[in-house]
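As you look at this complex, bear in mind that one protein chain is not there, while each of the others sits in place.
Labels run A, B and C following the written order; every chain starts at residue 1.
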Amino acid sequence: MDVLTLPLNPSGSLEPLAITVSLDGDRIVDARIRHGALHRGIEEMALHWNLFQVLPLAERICGFCSLSNALTFARAVETIAGIVVPPRARYLRTLFLELERISSHFLWLATACHIAGHEALMMAVLSLRERVLDMLEGLTGKRSNCGVAAFGGTRVNLDDADIKALEEMIAFYRRELPPLQEVLVEGPLLRFRLQGVGVLPKEVAVRHGVVGPVARASGLYVDLRWSSPYEAYGDFDVQPRQVSDLMGRSRGDAFDRMVLRIMELRQSLEIIETLLQGIPGGNVLAVKKDRRLAALLRDAEGRALVSVEGPRGESLQRVTLCRGKIALSSWTLRSATYVNASSWPLLLRGEELSDVALIINSTDPCIACTERLFPLRPSPVPEMAPLRLSSAEDGEAAKEVAP
Amino acid sequence: MIYAPEYVIQATDHREVLSCLEGRFGADLEMPQLKEGEAQSPILTATLPKARLLEFVDCLAEFDFPHFRALSGEDLGEAILLHYDFALFRSAGRGKRLEISASVRLPSGDRLMPSLVGRFPSAEYGERELIETLGLDFEGLPDKSPLFTFDDRGRRRVAAPCDLDGGVH
Amino acid sequence: MSWGTKIVASVALMLLAALIALIFEGADRVIQARIQRRLGPPLSQPFYDLVKLFAKESLLPSDALPWLFSGGPVFAAASALTIFLYIPIGSLPPVLAGGGDFLLALFLMFLSSFALILGALAGASPYGEIDAKKELDLIASCSVPLSVIASSLAWFAYRQGLPGAPFSLETFVAKPVWSVAGWSGIMGLIILAAAFLSLIPALADRVQRNIFGGSSRHFSGRTLLLSRLARNFRTLAFCSVFVSLFFPGSMGRFLDLRELALFSVDFLFFWVKVFLVQTVAVTWGGAFLGRFKNSRLSSFYGVAVTGVALAGLLLLFLDARL
Partner (left out) sequence: MSTLFFLLRQACRKRLTNLFPFPHMPESLIEALHVVQEGGMEMNRPLPTPPSLWGKVAYNRERCTGCGNCLERCPSGAIEPSADKKKVEIDIAFCCFCGRCVDSCPVSALAMSDEFLCSSLDRREMRLADSGPLRLSGEGDLWSLERKR
């Protein structure tokens, strides 16, 4: 067998990844994926800042799961500090999470159409996405990185006009989504291109622990919003969507991932609709006084592990706070792509070379979330200076906190 | 050991899981605790000796296939604390999901951990990252090359702090 | 015609075809942008591109065969332009007429594609090689239905007694095949025309089936310019052949014009028809075919379109027998 080893540059996959494929003719025998094109150093950076500064940083880990990341962080800090979020803020957070999911799923659809070569469909999807971005801009002032999250609530409040605008948006999508769905799901364009590409069977998906839409498209019944409800998701019925409900069966290929995301778009609209009916009144911030909040955070101590079902799947953060300063002792981020990436070589094996970009993209990768690491010190294996745990400048030894 | 990859539909009671683990591991399981709150899903935390980690995971697998969520490490100076996060009963029903956080304390000087890649392929990234950041070593990890930091020739790229203020602006 | 006139006419025709190919490319890009709800570039954008690329440096890969690498695109563009000398434009007879000019036109078309692929292969890069192989694969699978269409048309023309050589485009222009066909023959011709139309986007390089930017990936500057020109010329030539075969009506005769007026009206009418065909087949067809998997595209042309063309042949056969 004549095997050709071919490095694919980022232009081949539309993501800053270096993929080396071994080819037998047009078939991929083996694939090796190398990260490291982005050195972001977010975790390291955050240790030198105070919590109020880290929250906007968490927002900027990624442009499209911005709220999920920020909210995970805010919830972790709230859990440690014992801040109870008022009910209206819980509803607003849920609302913005769903708006973010709509925006992210539309962007994914557009990218999928682009990689499949259907620029006209891409523009159609993007023009639909404009509406939710306009909505976000109208509600929060920004199209992405909306800055909704705050410790103990949200920074944004809604009035009646906003709720009316949201209802109009839902009506708009109810009108515009069905023709798009017909073209994408029943039309030949993407079906011929995506069906049977990048198949991830259910058993393999379970073993690799994939999360989010990738897992659901493979037939797993998993959704954090359903299995461990947070914020306002506990108040109404959220079932994980399954492709087999619409298509009869699920094969776990790229086409199923697309169908699932369209189904989730509609689910998000349903959630927003139910949510708007039952939105409670009251405050959106648990602690209004700045100084009291700072005091609460200064006294907080402990560890928290919090996860949120972002548009790409489970976004997980482990936060450790020490008493005495408004700063992190340690922060670990695990985005959905970090988990899903381990299945990429498997998905690529046996596929055609021209499908590489399509397969990698079908899992909705976010390299920015994954490569948040930048070890500044040399770390040879045997002898290593201990990393500084706390951000203390005075060299105070960090206490170990009981887990 | 490779488990049958399937999620169970019927969740075991969370307290039952805890008591089963306590019975199995006895004094090795330090500070086992089951927190059930409203803000978060129930979480079971415990500290383990490293020798019994694999046994712990296999014990979890008797209830359900554990979903490997994350592996993270904290350097405490005199020791390294590793957190293995799993989830059980992921698709067993609303509110049934149980998070399990097993912490392993590695005293300084001991850098070798058993690898979980044989059981959970997605553990690879977490383990490779810890090789890079904390300088650990994992027994049984097939690919120990750095994950995020290396140059074109496959050498580890080490950024000295002076790289940062080398006239970026 | 004397040799001198022929040379002058050829040069004039080739220049004109080149100009029209560029204008049509601009129109193609504007229409594509409209489908995508964009503004799109101005109609003159291909001319700006031409000037820009002409001024740019042509890079030569270090391992490339220089003469083949830079010669391939030149040859591709030249052979694609030569096709116009064999196509009757409107009521004007082709500059270089002959008994088998239909076959010669097809041959030149494939030659142009092959020259570009050879140039890409001479770049000695594995990426270019992979894309060139894919293109070769596609062209090979397209050649099967194309030869079926060509031979069935020629057989039908011969059988129905169209005046002139059966493999000459002039024969089809002088008397449209539609006029000699019965109902099943018309059905067959429609099927053949549809099959031909579906081949145009593939042979005109409008199907983006690769991830590396096609076989012209390693071309730059003038070689890139020539490879793009070759593609545009081939597109235009293909649409012109289609018009000559299936769409040969004369506007001038319909209006009862004579001499110069007849020639000029038909000349304009011909390009309008070509433009329509290009818009339907390349702009809209390209929007549909998109970036299909190479293997699926090859089997689509090699099996499905061939089958359709054979069905058309069967209908023509029935028509001729009845």
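By our rule, a contact is a pair of C-beta atoms (placed from the backbone, for glycine too) under 8 Å apart; a residue touches a chain by one contact, two chains touch by 3 or more.
Note that the structure is a prediction, hence the values are computed from the model and not measured.
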Missing chain: touched chains present in the view: A, C
Contact with the hidden chain (one of A:Ala31, A:Cys62, A:Ala120 or A:Ala232): A:Ala120
Sole contact to the chain not displayed, among A:Thr140, A:Ser250, A:Gln317 or A:Asn361: A:Thr140
Absent chain, residues of subunit C that touch it: 31, 34-39, 284, 287-288
Touch residues of subunit A, complete complex, unshown partner: 49-50, 52-57, 59-60, 120, 123-124, 127, 130, 134, 137-142, 145, 147, 150, 155, 179-180, 182-183, 186-189, 290
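In this text, only the chains that are shown with their structure count from here on.
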Closest chain to global C-alpha mean, per-chain Cα centroids: A
Distance from the mean Cα position of subunit B to that of subunit A, given in whole angstrom: 21
Rounded Å distance, subunit B centre to subunit C centre (Cα mean): 61
Rounded Å distance between subunit A and subunit C, as computed from the means of their C-alpha atoms: 47
Contacting residues of subunit A [partner subunit C, same complex]: 4, 6, 8, 12, 23, 26, 115-120, 122-124, 127, 189, 192-193, 197, 352-357
Subunit A to subunit B touching residues, read off their complex: 34-36, 39, 75, 78-79, 84, 203-204, 206-210, 220-222, 224, 226-230, 240, 304-307, 314, 316, 318, 320, 330, 332, 334, 338-339, 341-343, 346, 371, 373-382, 384, 386-387, 389, 397-398, 400, 402-403
Subunit B to subunit A touching residues, read off their complex: 2, 5-7, 31, 39-41, 43, 45-47, 65, 67-70, 72, 74-79, 81, 83, 85, 89-97, 99, 101, 103, 108, 111, 120-122, 124-126, 129, 131-135, 137, 146-150, 157-159, 161
